[in-house]
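So, subunit A:
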Amino acid sequence: MTAVPSLSMTGISKAFPGVRALDGVDFECLPGEVHAICGENGAGKSTLMKILGGSYRPDAGTIHLAGKTVQFTHPRQAAEAGIATIHQELSLLPHRTVADNIFMGREIARHGILDKAAMRERAAALLDRIGAQIDPQALVSSLSIALQQLVEIAKALLLDARILVMDEPTAALDERDSRTLLNLVDGLRGEGVSIVYISHRMPEVTAIADRITILKDGQKIWTRPRDAAPISEIVRAMVGRDLKDFYPSPPASAPGEVLVAITGGTNSGLQDITFDVRAGEIVGVAGLEDSGKGALAQALVGDVPFTGGTVALRGRSIDLRTPRQATAAGIGYLPGDRKREGLALRQSVRDNALLTLRSMTGIFTRPQRGALASAVIDERLRAMDVRAANFGQEIGTLSGGNQQKAIIVRWLAQASDILVFVEPTRGIDIAAKAAIYDTMRRFADAGRGIVVISSDMPELIGIADRVLVMHQGRLSGAVPRGASEEDIMHLALGLAEARHEESGA
Partner candidate 1 sequence: MTLRGLLATTVALTFASQALAQDFNDPAEFKKQREQLSMTPQGPEGQPWAQHLGDGMVDTAKYKKDGQVTLCFSNAGVFNPWRVVGLNNLNAEAELHKDRLKELIVVDAEGKDDKQISDIEALVSGGKCDALIVSPNTTAALTPAVEAACAKLPVIVFDRGVNTSCPVTYIHPVGGYGFGITSGEFIASKLKKGDNVLALRIMPGVDVLETRYSAAKNIFDEAGINVVGSEFTGSDRAKTKSVVEDYINRGEKIDAVWMDAGDTATAALEAFEDAGLPYPVISGEDQQDFLRKWQSEKLTAIGPSYPTYQWRTAVIAALDVLDGKQVPGPEWVLPQPAITEDVLAEYIDDRMPPLHYSLCGCQELPGYPELWGGKK
Partner candidate 2 sequence: MTTDVVKPKPGLSVAVLLAGLSIGFFVVVALATGETAQLSGQGVTGLLQRMVALGLVAIGQTFVILVGSIDLSVAALISAVAVLASHIMQGDAAMMLPAVLLCLGLCIAVGFVNGALVAYGGINPLIATLGTGLVIQGVLAASFGALQGSVAREFQVVAYGGVLGVPYSLLLLASLSIAAGLVLDRTLFGARIYAVGGNPDGARLAGIRTERVILFAHMVASLFAGAAGLYLAARLQSGTPWIGRDGIYDLESIAVTVIGGTILAGGKGGVAGTLAGVLLFASLDAGFNMLGIDAFLKQVLRGAIVIAAVAVHAVRARGHVA
């Protein structure tokens, strides 16, 4: 292709206090091209995109759009230049309608007066174009995360952008919704849109991208066409070494006694959930976005409790009405949305790791006594290989992987029996992923159990000893280790009744 690149960034550098985020990075994207950027967290992907989106100003380097030099000082200018960004974190207004959200910042107005009818019509048309059956008049807060993601996409399309930046657009989506999205991307490519695609999901990247660029430590490693970049190459370039043993090997011995048994668990989002978790076992839970797998996690940790059925821990019936009760019973929770539900961002790494211990001990406990002592928790954090210059630093400054490890330390310190992981590696780079999988395996091998709920099917297949599949609030079946993605999808779509049903072991 010899077309003029619709986007060309050359020699982009950006430094933050103490960190060289980008160092002379070149990047270009042709019209009708999907160009993926891969790299570990901290490699500089987001910074590069924030510069493109006008949120940051580069220290050095130039940006050309269709050959013309541009300089952005506010996201608005980038938007006006035809750059649309779909952000990793949803930026919607929950109390406003879908139409209001799609037109946020770009309302159709004449002399400052909104033309609501026109906006509704165009919103409906846009939603139609991406195949989303969403009423433009619906409140965003009434939509599922997946539908909200589609609203985000509609928002970006509104611009008729020539350049579309998608930063982990499938992070919140399940397999089916992800496929819809990838089809959409394909369609946009056909319309001549340049798409910058950022994702940690390798299969997705190799399926959709025309070219792939690898960033590491703020520098570009290489840019290659898709065919010249097999996954193993990509991973090696990102991590700087081979990652052959990505998933830990399965346990040598069979699972032990039943740790927790749920019988007939029911609430507004769940029906008749019956399963158990044995000592030494990692149980995966798969399902589409609205299958109830999130509700299952919330019920297990007492956040949105079961209203019917029984939960027994080591044979004893227990109540799980609040997260505190679940914690006391030995069930720990690693939420999918780390920033909103997992971390106190302005507190230190150490404080976050100690949060549960401190919460469950008596209120008059001395803060430095026994397991609460800084030295003890620091040792645990080091053992988990949480990388921070100092465990007294605010956890908000750490990478996602290190944050996730700190939360794991929180529950290890509490000596929980069962850990409920939701999307344990969402937005986490590959090296940290491997470490987290390893920790999960070791945790289970020590005679404890894990329930891992994930939308990342290769992950479930790789880590779980068996996978429960949910469909419309029910368990539609279970598959043993070694099952294929197709088997799981079949159950998740409700197409088969318990093909691989098995009784607990």
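The rule we apply is simple: a contact is a pair of C-beta atoms (placed from the backbone, for glycine too) under 8 Å apart; a residue touches a chain by one contact, two chains touch by 3 or more; residues count from 1.
As a selection rule, all candidates are chains of the complex that A comes from, given by their letters.
Treat the numbers as computed from the prediction; the structure is a model and nothing was measured.
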Requested in this report: Sort out for me which candidate, 1 or 2, comes into contact with subunit A in this complex.
Outcome: 2
**Report entry** subunit A residues touching candidate 2 - in the complex, by the definition given at the top
**Finding:** 53, 55, 74-76, 78-80, 85, 87, 89-97, 100, 103-107, 109, 112-114, 116, 132-135, 137-139, 141-144, 146-147, 155, 290
